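A single protein chain has been omitted from the complex, and every remaining protein chain is retained in its original position.
The letters A and B name the chains in turn, as written, and every chain counts its residues from 1.
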Amino acid sequence: MSDLTADPRLVGARVAPKKGLRLSWSDPLFRAIVWQVVIVGAVVALVWYLVGNTNRNLAARHIATGFAFLQRVAGIPIGESPIAYDPAVNTYGTALLIGILNTLRVAAVGIVLATILGTLIGIGRLSGNWLLARLTSFYVETLRDIPLLLQLFFWYSILQALPPPRQAWHIGDLLYLSNRGARYQQLTWGPAYSWALGGFVVGLIATIICSRVIRRRQDQTGQRMPLWPFGLLFMVALPLAIWALLGAPFQPDVPVLRGFNYQGGGAVSPEYFALLVGLVTYTAAYIAEIVRSGILAVPQGQWEAAGALGLHRRRILTRIVLPQALRVIIPPMTSQYLNITKNSSLAVAIGFQDIVSIAYTTLNQTGQAIEGVAIIMAVYLTISLSISLFMNWYNARIALVER
Amino acid sequence: MGETAATADPRYAGVREQPPAGTTGPWAWAKTNLFGSWWSTAVTLVLGYLLLRFAVEFVSWALLHAIWSVPYDAQGRPDNTACHNAKGIGACWAVISDKYRLILFGRYPYAEQWRPAVCVVLFVGLYVVSAMRRFWRKELALVWVVTLVLIGVLMWGGILGLSYVPEDDWGGLPITLILATFGLAFAFPLAILVALGRRSTRLPAVKLLCVLYVELIRGVPLVALLFMASVMFPLFMPEGVNINKLLRAQIAIILFAGAYLAEVVRGGLQALPRGQAEAADALGLSYWKKTGFIILPQALRLVIPPLVNTFIGFFKDTSLVLIIGTFDLLYMGKIALSDPPWQAFSTEVYLMLAVIYIAFCFAMSVYSRGLERELARAHRR
Partner (left out) sequence: MSQAVSEHIVAHLADTSAPPIIAMEKVNKWFGSLHVLRDVSLAVAEKERVVVCGPSGSGKSTMIRCINRLESHQEGRIVVDGTELTDDLRSLDTIRREVGMVFQSFNLFPHLTILENCTLAPIWVRKMPKADAEEVAMNFLSRVRIPEQAKKYPGQLSGGQQQRVAIARALCMRPKIMLFDEPTSALDPEMIKEVLDVMIELAESGMTMVCVTHEMGFARQVADRVVFMDRGEIVESGAPERMFSDPQTDRLKLFLSQILRGH
């Protein structure tokens, strides 16, 4: 013991270990706590102040807070709705639900189309054809420099400049284009179609099983049979055969001009169409850049090494380049998908009734500002979170193959 | 090695003979880049045909058959018969010559519109000065303050013999530039603080606040934030206090921009090697000195290209304020189009607006690319 105390460093060591905090500005823990108390305190005070003001203002305007208004009859006319809706009967809750469905309808279709168009343009920019590469890069540069809202107005004005229904542009009975939107011929759904759809699903499963069998055969014998004849047989021929066996019913639902507009057939409103076209063309410009840089991120050496091994261009693309490019592409693609969803809220400017539009009408009619804004935020945060979670899961799945 | 490497390099050896005919020159270029394969030739022919047809029709519409001005009747109402006759054949640029003052400067008193015009010039000058690397000094902040004050004086007036113009009468391009510039000027410091807060390990409560702020704002569309600003801010204020519409839009844009910029700045902080912070610690610098002198200058330099891209995004996003009725450039375009004689000529107005937006955004993106190259070169050295 005595030689320990002889060492001055260890003497200090016995005294030095201190637990808890010193009430001194030189103690980092104390400093951190003070800072946090000050900052959080300021934020809480600000919120307290705003809530107090809000409560006084609401009381002055005789507005009761709460979500009871969702049960009241809405009285909001809604132009297009995927579910049955009558403004005289249905409630604000139903109206908001329709808004959510409309938002999802635009976002989902927009994501699929923008991905396809953006990928094509991105690959076009890498093309060896100078003209194609120049034109696609002009597309990307220009569309990214014009506000989306301006583009939406432009598309909407073009649709409105179409002739009225009486002089609609049409392709036979198949498609009518007028300033009231597009009307197209569709098939009257019958049981034969349901069976054929069932046949398609069965065919899809059979094709997947087939691809597994082909894979196993290749592992065993080295020979690879092509998959597409089986796909054609199961997913095209089978449903067609079922449909033909059930008497090949064919009843077109033709749009007919009645009064000022068409009845029957499938319909796309000009608002939905303009929003979709605007979102897709705008976002495709960003997706094209993501796809391009993703493919460029795979070093040239990977192409060369795979080529030197005798692999063909198509195999190199599917087995070597794409799996590596996807890893680079997925994260920025996720934020583009989120952008489409959020940008679909610009619908309000051209009169497509998405969730923001309907919630805004609701809060103007009822005065329930806080609840309206809360609903909008909740809907978007839920959608954003779902897309992020799905893409993170997918990313993790790819990354797992990686390392 | 240097000297002999140079002589050994075939580039210095002099070309002994020309490459075989057909591997250089414009024809060879066209052969590889336009007609390289059967498929490439088809693409070239189809695209070339479409492009040519479009170009011919566009020139014919926009220049050859365009109506540049229309006569006015005794009441000063434009007589747009010529435009209606030319509809579909020629552009009606008369709508621009009739309305450009309204679109550019809104309802600002007509005689005083030189003031917003000077402001636009000041804004552009401010951007150009800020873009030049040799002006990246502390004094630049002072230049910003002085210019912004000057712009305020010009727009409001009320002193120096300038008549007072309330902000309800402002409109057009100055509003767009004000929202974008002031938005940035305030959002940027906010973003830096939030990014630092989000990175802090010592202050978990502050970190939580920053994460909540960033993720909440980034999770909802700007339209929703603008609605919130327009309907909730009046509720937030004590009775009698009223924030005007422009300020509400401005605050929403600042909050929005702050969250996105914070993420960009955080990216720069994360990319900075740990050694930098450790070296600063070893020198005994305090947190703020370390951050201000060592960390931030380097981290911000790393993220200049994404920062400029974010700026371009905000510049375009300012157009969304029209949804809550702020008279920005795009809204003034819409208002000009609501005048009955011109209702049918939206394409012309939208084209003009697009050209203005493209001019600003394209300048920024060209600048960003140049800067990226320059910084990459400096980095390699």
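Going forward, a residue touches a chain if its C-beta (ideal position, glycine included) is under 8 Å from a C-beta of that chain, and two chains touch if they have at least 3 such contacts.
What you see is a predicted model; the values in this text were computed from it and never measured.
Here one chain is not drawn; of A:107, A:148 or A:306, the residue touching it is A:306. Only one of A:254, A:275 or A:320 touches the absent chain when the whole complex is considered: A:320.
From the options A:71, A:220 or A:251, the residue with contact to the chain not on display is A:220. Even with one chain removed from view, chain A keeps its contact list with that chain: residues 218-224, 299, 301-302, 304-312, 315, 319-320, 323-324, 327, 401-403.
Just so we're on the same page, only the chains that are shown with their structure count from here on.
Chain centres here are Cα averages; for chain A and chain B they lie 25 Å apart.
Looking at the complex, you find that chain A touches chain B at residues 28, 32, 35-36, 39-40, 43, 50, 53-54, 56-58, 60, 127-132, 135, 141-142, 144-150, 153-154, 157-158, 161, 342-343, 345-346, 348-349, 356, 360, 363, 369-370, 372-373, 376-377, 380-381, 384-385.
Those residues of chain B lying in contact with chain A across their complex are 32-34, 36, 40, 43-44, 47-48, 51, 202-206, 209, 216, 218-224, 227-228, 231-232, 234-239, 312, 316-317, 319-320, 322-323, 330, 334, 344, 346-347, 350, 353-354, 357-358, 361-362, 365.
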